[in-house]
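Excluded from the complex is one protein chain; the other protein chains are retained at their positions.
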Amino acid sequence: MAEYTLLIILFAPFVGALALIFVSNRQLSLVRGIAAGSAFISLIASVYLFYAYDPLKGGYQFIQRIEWSRQLGISLHLGVDGIGTPLVLASGILLFAGIFVSWHIKDRVKEFYIWILILAAATIGVFMSLDLFFLYFFYEMSVIPMYLLLGMWGSHTKKYLEMTDAEGLKQRDSVGFIFNFGANSKEYAAMKLVLFLSAFAVAALMGILLIYKFSGLNTFDILVLREQAHFSGPLATLIWLLIFFGFASIAPIWPLHSWSPVGHAAAPAATSMLHAGVLMKLGHFSIIRVAFEILPETTRELMPIAAVLCIFSIIYGGLVAYYAKDTKYVIGYSSSSHMGYVFLGMAALDYISLSGAVIYMFAHAMATGMLFAMAGWVYDQTHTRDIPSLGGLSNRMPFISAAFVIGCMASIGMPGTVNFIAEVMIIVGSWNKYPFQVVVAVLGIVLTMAYLFKMMRGLFYGSMAEKYSHSHDAVTVVDRMPLLIMITVSISFGIFPGHLYSVVRSGVDPLIARITKVVPVAEHPMNRPHATSPIVPTSASREALAKVTPR
Amino acid sequence: MLEEFSFGFPILSYLIFLPLAGAAVLWLIEDEDLLKTTTLGITLVELALACLVLVRFVPDSAAMQFAEHARWMPALGIGYHLAVDGISVLFVGLTAFLTVLVVIYSWDTVRNQVRLYFMALLALETTTMGIFASIDLILFFVFWELMLIPSYFLIKLWGGGAERHYAALKYVLYTLLGSVFMLVGIALLDINYHQWAVTHHLDHVYSFDLLELLSVPIPLSQQILIFWLMFMGFAFKAPVFPFHTWLPDALVEGPIGMAVMLAGMKLGTYGFLRFTFPLLPDASKSEGVVSIVMVLALAAILYGAVVALVQSDFKRLLAFSSISHLGFVVVGLFALNFQGLQGSLLTMINLGFSTAGLFFMAGFLSTRQQSSQLSFFGGFAKQVPLLASFLLLIGMASIGLPGTNGFVGEFLILLGAFKAKWWYGAVAVTGVIFGAAYFLWYYERAMLGPLSTNISTTIKDLHMREITIALSLSVMILWIGLYPSPFLRMMNGSIQALVDRLDRAKVASVDTVIHVPAK
Partner (left out) sequence: MSDSIDLIVKLIPLFPLMAVIVNGLFGHRYSHDLAHRFAWGSVLMSFLCVLAVFTETLRTGAAREVVAYKWIFGGDLTINLAYLIDPLTCIMLLVITGVGFLIHVYSVGYMHGESGFTRFFVYMNLFMVSMLLLVMGNNYVVLFIGWEGVGLCSYLLIGYYYDKVSAAKAATKAFVVNRIGDAGFLLAIFLVFVNFRTLDYTQVMQNAAQLSPEMATAIALCLLVGAVGKSAQLPLYTWLPDAMEGPTPVSALIHAATMVTAGVYMIVRNHAIFDLSPTAMTTVAWIGGLTALFAATIGLVQTDIKRVLAYSTVSQLGYMFLGCGLGAYTAAVFHLMTHAFFKALLFLSAGSVIHALSGEQDIRKMGALKSKIPWTHTLFLIGTIAIAGIPPLAGFWSKDEIMGHAFVHHHYVLYGMAAVGAFLTSFYMFRLTYLTFYGTSRLDHHTAEHIHESPMVMIGPLVVLATLSVIGGFPGVPPENGWFHHFLHSVAGVAGEEHATAPALMLGLMGTATVIALLGWGLAHYFYSGPSSAADALAARMPGVYTTLLNKYFVDELYDRLFVEPTKQIGRFCDWFDRTIIDGLVRSIDRGTDASSAAITWTEKHVVYAGLNIIGYANHLLARSWRRLQTGMVHQYAAIIVAGLFILAHLILLIWTGNGSNGYISR
């Protein structure tokens, strides 16, 4: 049974989606049941995966290999390492939470759940693909549902609605449309997202095909390519750049980010959660999986590019978020700012920092998931995302406002949340190589707090407009559960990150060892006998301090 | 030996998490009176535990006592390591003591969202206890940061001023700005340890544990860098001039309870004593560092005092007097000799009674006249003689009158500063004059003279709860002032160890062969 874990995680949502096709939209509870059920199966399996993954053994585990095209060297080769495992778990959690966050959707529920399930399954697929072809396949597959989810169930921005009253369409077609920041229709957002990501995906595809072509191994299998393919010179550089920028666009790295906040803003809550929570991590993950694994030397040479760009990501994204007046824009830009930390962690090519980056991906999934879920809730209740027109909601929704605080805290990396662990690791790991970036990053933390608190104040404190007096809190289990799940995960991993850390570390160690050719010094944490039992008074000597002082 | 230091149960953990558990219990209670009684009960139990620690603490010892050590994130070298020594043990008692008083004070002065208020207060106690009991730097940082959350809401939701939202945000951002740099500093300590550990094949390759970090040398240039990074964190929090502007806002706009905790808990300067000095002795005593910090601190003493002189709002005056006092504390710290350090430590404790006490007094004034502005007072002593007497007593402690606790600390600080460099002491001593001037001038205008016309004659003097607060503060003030021996003995051992460490020549030479304590 255990060896099929990956297949269960991957195909449970697909199967669910398939099943939903045959269910009528009128059977609402059945639709929801199927969606939730399949997501639940996937979640349980991914939790199992996470804890069953053996960090001591390390490497790729739960490997499944199904030949698909021997001639082309394509096979459905699935397996997870320490990097993929937590991301699979994050996807599972967010999918499950997302199903419940969108519980109250009225319009074409069935289709919505179908696409959400496909989106999540495709994302999960990327995290477990060991075959370049399928990695790319799932990658593209995850983009398409976004188009539909945005276009069908998304929402226009307030500014856009103001612009499109009488002669709206005309304005949209006019040249004014070019400067449409903050005034987007959902269709625009969807189109932009898909075109943009597809365009860059083609670049990534080029890179993949170049690898395929010039490795001369006639295989897309990453494990094979990793061991046997050798690239050097301009070709390696070209491939690396294609791979890096192709995938970094979804991460999104500055300046390839502009699709993302628009997409977030237009998307329904569950989509935003999945989008910011896991979809964006496809970029980092794919870079790690493809560029780091197959082109280690080139990675060592070229990764400083990311170190430069990440500064812009962090500060630029933070500042736009600070300015934004739309809740989802704030969270969206904050996400793209935070992805800069991941790039920083990756760029330093250090055991600790890369582990930090991976944990950060996981942590950010929870934090941003919470924030988007709550922004969605507020939107559902008030039908606006415009911060200045909101306010004073804490009296109406105490639970949401309390959870929002925790979301903010998680997002800025407050100790006690898993984000903190990640931040510390990124700082510790990157300092030697990129002290300046670290300083920028920590300033970014302060900036994050500034805009998130600004938003919190705008939504929940101050005076409340009369028209929102009918908005209500999340009271039912269904409404509260997604938030509670994400909060619990974030905090429990924040306090007990041990297993998460070892899992991640087991994935990162061989990778960095290959790239930097430095053997990790840490003998494995689990092997080390610990110094002291839980409650042992340290030395009672009068000179305890002096004793540990070097002579 | 073991029995002497531990109770067979992890008392420090209890101290830290009891209030948090209490906060959770409050969630279940609907009745307001029961709520208050429960909170009081919890804080009293907490105080009893803290007293137990103080009583069982072995004085004249540099040892880390009541230590609890559990693995937390062993791979990263992060441990759940709690212990108190002479530097921190008194703060544990002070925190518990002040929280009880704040609960008593808040009994009838907090009217809205009572449950949330007490929960926030208990959460604040948890984090503060955590800060004082942690000797793992990350654990310390965890509590350090978590403290912001209850603080933010206490200021924002229960503050009295119109600008409280701004003040709360300013406080949080300011502290955060400092602490992120401190986090970098902590990371650098870890990195340094790591490099050392790798080259010397040590067991732990990463560590944030104070005791372990102490065992490796740090090159001077690195020390200086880390010093300034940590300085940012501690100086912003303390606050050291000129990073102080959050303080008047937070103290004036926030509720009295918060002001008491903020003014009473000298977290920033504690950080210097706990982490900066032992870890970075060479940087701490390097010429450049000392002179810069000393100049800032001396400026703070005078600046805070002269600004306080012209304040018409008592709370704002207290805020600037806090800044001035903080200047004294920092001067004592960077005198880097026994008297200076001892005096600073004692003064930090003292301010928990005197400055915090004055904030209670400001609260008493505000509940009577709805303001602490001078224009609302005048000849008030006639109406409330008891309040006026306590105000004078606590005020005298704050300006360092011999016989009160303030003197002992201030005297030692000044002596230490003078020993370090005579003109440090000479400049600082002028603060003594200004201290008397600003307090007494305010007192004269607010309390003395003929009864002002805008004071209603129905104003009542202190009631029982208020007397309890004022009296317990006064007892502490006189106790430490007249018989400080128990307090001094508790801190002496650790201070001596610290001084020894500071005095030792060149700790940081890399080629020193070190001995790591066997685990």
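Order of writing sets the labels: A and B. Residues in every chain begin at 1.
Basically, contacts are C-beta pairs under 8 Å (C-beta built on N, C-alpha and C of every residue); 3 or more make two chains touch, one makes a residue touch a chain.
Values in this document were obtained by computation on a predicted structure and should not be read as measured data.
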Residue, one of B:396, B:455, B:477 or B:502, that touches the chain absent here: B:396
Using the document's definition of touch, tell me which of B:88, B:151, B:350 or B:496 contacts the absent chain. B:496
Pick from A:116, A:148, A:400 or A:424: which residue touches the chain that isn't shown? A:148
Can you name the residues of chain A that touch the chain not displayed here? 69, 71-73, 108, 111, 115, 140, 144, 147-148, 151-152, 175, 177-182, 191-192, 194-196, 198, 202, 205-206, 209, 212-213, 218, 255, 258, 316, 319-320, 322-324, 447, 450
What residue numbers in chain B mark contact with the hidden partner chain? 170, 174, 242, 244-246, 248, 303, 306-311, 337-339, 342, 379, 381-382, 396, 401-403, 407-408, 411-412, 414-415, 418-419, 422, 425-426, 429-430, 432-433, 436-437, 440-441, 443-444, 447-451, 483-485, 488, 491-492, 495-496, 499
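What we mean here is this: only the chains that are shown with their structure count from here on.
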Hey, how far is the Cα centre of chain A from the one of chain B, in Å? 40
Chain A-touching residues of chain B, taken from the complex the two chains share: 1-2, 4-6, 10, 58, 60-76, 83, 85, 138, 141-146, 148-149, 156, 165, 169, 172-173, 176-177, 180-181, 183-184, 187-188, 190-191, 198, 203-206, 211-212, 214-217, 278, 493-494, 497-498, 500-501, 504, 507, 512-517, 519
Of all residues in chain A, which touch chain B in the complex? 352, 405, 409, 412, 414-416, 420-421, 423-425, 427-428, 431-432, 438-439, 442-443, 445-446, 449-450, 453-454, 457, 461, 497-498, 501-502, 505, 521-522, 525, 528, 530-551
